[in-house]
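My structure is below; once you've seen it, I'll send some questions.
With one protein chain removed, the remaining protein chains of the complex are shown where they sit.
This part shows chain A:
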Amino acid sequence: MTLYTIMPLENVLDGLNGEQEPSQEVWVNGVFMQVLPVAPGMGKIVRLIHCGLDDYLKPELAPGSFVMFGQPPVS
């Protein structure tokens, strides 16, 4: 990897060797994705792993968006 950036590298790479937050791979509405759990049943999308081509155009599936996964509570 070669970084070509105006940002000082010590700022960009600070914490690179630190512990990565544990991510989880889940299916949400037919899309297999990697998420960072933020609360039970809720996660922030890291990347889409398996999905249709047009799913990449959906803003709600962009990395950084929040998704609900898992079974909804039975009322």
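We take it that contacts are C-beta pairs under 8 Å (C-beta built on N, C-alpha and C of every residue); 3 or more make two chains touch, one makes a residue touch a chain; residues count from 1.
Throughout what follows, contacts and distances are computed from a predicted model.
For the chain that does not appear here, its UniProt entry gives the protein name "Translocation-enhancing protein TepA", which is one of "Transport permease protein", "Translocation-enhancing protein TepA", "ATP-binding protein" or "Helix-turn-helix domain-containing protein".
Mapped onto chain A, the interface with the missing chain covers residues 1-9, 11-16, 18, 20-21, 42, 47-48, 53-54, 56-57, 59-60, 62-63, 66, 68.
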